[in-house]
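Only one protein chain is missing from this complex, and each of the others stays in its spot.
Labels run A and B following the written order; every chain starts at residue 1.
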Amino acid sequence: MAKQSIVPFGPQHPVLPEPVHLDLVLEDEVVVGAVPSIGFVHRGLEKLVETKDFKNYVYIAERVCGICSFGHGMGYCEAIERVMNVEIPPRAKYLRTIWMEMSRVHSHLLWLGLLADALGFESLFMQSWRLREKILDVFDLMTGGRVIFSVNTPGGVLKDVDGDMLRQLLRTVDELQKELRPVADSFLREYTVGSRLHGLGVLGPEQAVELGAVGPMLRASGVRYDARQLGYAAYPELDFEPVVLTEGDSYARCELRLRELTQSFDLIRQAVGKLPEGPIAVPVKGNPDGEYFMRIEQPRGEAVYYVRANGTKFLDRFRLRTPTTSNIPPMLELLHGCQLADVALLILTIDPCISCTER
Amino acid sequence: MANIRFLPFAHTALKNLFSRPATTKYPFEPAVYPERMRGHIEIAIADCISCGLCARACPPGALKTDRAAGTWTIDRFDCVQCGSCVIACPKKCLRMAPGYCAPGPDKRSETFTRPGFPPPGEKPAAPQPAGPAPEEPVVAQAGGKPVNDTSTCVFCTLCAKKCPQGAITVDRAAKTWKLDADSCVGCGICVSACPKKSLKLR
Partner (left out) sequence: MEPINEIIPIEMDQFLSTVIQFKMDKMRLVQICASRLPGQYELSYCFARDLDMWTLRLTVDENAPVPSITQMYPCAFLQENETAELFGVKIENIVNDYQNRLYRIDRETPFKEKG
């Protein structure tokens, strides 16, 4: 048996901008064990729900994460609406769906850029983020924010959109789809990219379920589960099929996200086409009383929002289980037997967001 | 090895060489902000009634109002530009304006004083001896809680409808008028809404 050595990895690492620390147990260059350690940025945002009005807490919920911000605000609002039995107007449902899919586009493009950066492919990184900038501009136009949107409220949305904005959105989506093609080609067909991704970190379907993987991790391993099918917002009225791949390696996770981008473009077009007229919010009267577990599909995977209310304007408990919390155990499994040089890349393929994991 | 392509980015590189850059030269070219951009909070201080609803709605607690001094204070470095105060403001005197807040070397707050109040730092001046005090609009002086004069009240429920806090309950049939003093913020909107002028802030 080779001599074992322990190499600390992170929390500051050139490839990984996330504050996660790993103690890697190495035999020569091969990782045989990894102990994660998080907790550098715990902010206690769940606790704040006890001292903030439940209607104002939505602004805090969406500030849990800078990338999934729209989803966090929406998940919290949907949970509150379920507890209070509020039916939001159809237009609000469609607007939420459009913004959710735009969030997915910007999150996946961000991830693709980071992946290219991890591979040392700087120009591809730049191209991905240049595309992402276009969708952020539309966000800025529609909601007034680039990453934190503050448009959700229990009972609907706060801002309506007009025809000009929708036309601009559709134009941008068309542009993105056209310009994504050469970028996607480089990810999927480039020899250098492929040689780093093919066969790296294979996760089988049984293993993925057992370890609790969610989102693109789970679907790239051949499990057909997409929380969008649960029927929140306007998803039940839109036509889509979860993208599922069977290889379960890093290449499949990359390809899956690229395909989800195309799917999101399609969903945005459908939702804009069907966007009904009408009010964008209903007044919410009184205080919530009850509890609900809400699941929504974030770009990074399924997130769970638990709301427990006691009939006052302060909630008893708000729990947010982020996709990364669930994806860390499978990530540790992937690290077993990989090369030290691939560690950063493997951590990246789960699209980690440690800050929102710690809340 | 069959899928090695020859200069796959040559097309993009050539295109980039002859097209305008994707970025702008920011400090030399002004940034263009969309109309809805949540950049910073502006206040039309003359319309403010120091009701304090904005300060209650502020998630990070960046706002302070002082009814006695007639001031509205914002800590720009704590503000997260969520726009919650703009929605809460009953007088619509707050506005979210495009353009980012300027950075600074230290944290400080900015105070606005309502017209008719002494500017911050000065001692509250004695009532001006000369000239009559400017005519107060009906709502201008907020402070205290509304008190209903039931002899003139017609129980029209307008005050209850206008109350931003839902603190007033009016029963038309039973001819009762009730105030939930805990949730009342003394904004004075009910007073200005009252068609019979039977409400007074006290």
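What we mean here is this: a residue touches a chain if its C-beta (ideal position, glycine included) is under 8 Å from a C-beta of that chain, and two chains touch if they have at least 3 such contacts.
Treat the numbers as computed from the prediction; the structure is a model and nothing was measured.
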Within the entire complex, the undisplayed chain is in contact with A
Checked against the full complex, the residue among A:Ile88, A:Leu211, A:Leu261 or A:Ile280 that touches the missing chain is A:Leu211
Given A:Gly231, A:Gly278, A:Gly311 or A:Gly337, the residue that touches the chain left out of view is A:Gly231
Among A:Met165, A:Val284 or A:Ile328, contact with the omitted chain is made only by A:Ile328
In the full complex, subunit A touches the hidden chain through residues 35-40, 42, 44, 46-47, 50-51, 206, 209-212, 225, 229-231, 291, 293, 295, 302, 304, 306, 308, 316-317, 319, 321, 325-326, 328-330, 358
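Methods note: only the chains that are shown with their structure count from here on.
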So, in the complex, the side of subunit A touching subunit B is made of residues 52-53, 56-57, 59-60, 63, 123, 127, 130, 133, 140-145, 148, 150, 158-159, 182, 185-186, 189-191, 194
Subunit B residues touching subunit A in their complex are 1, 3-5, 8-9, 11-12, 22, 33-34, 36-38, 56-59, 80-84, 87, 96
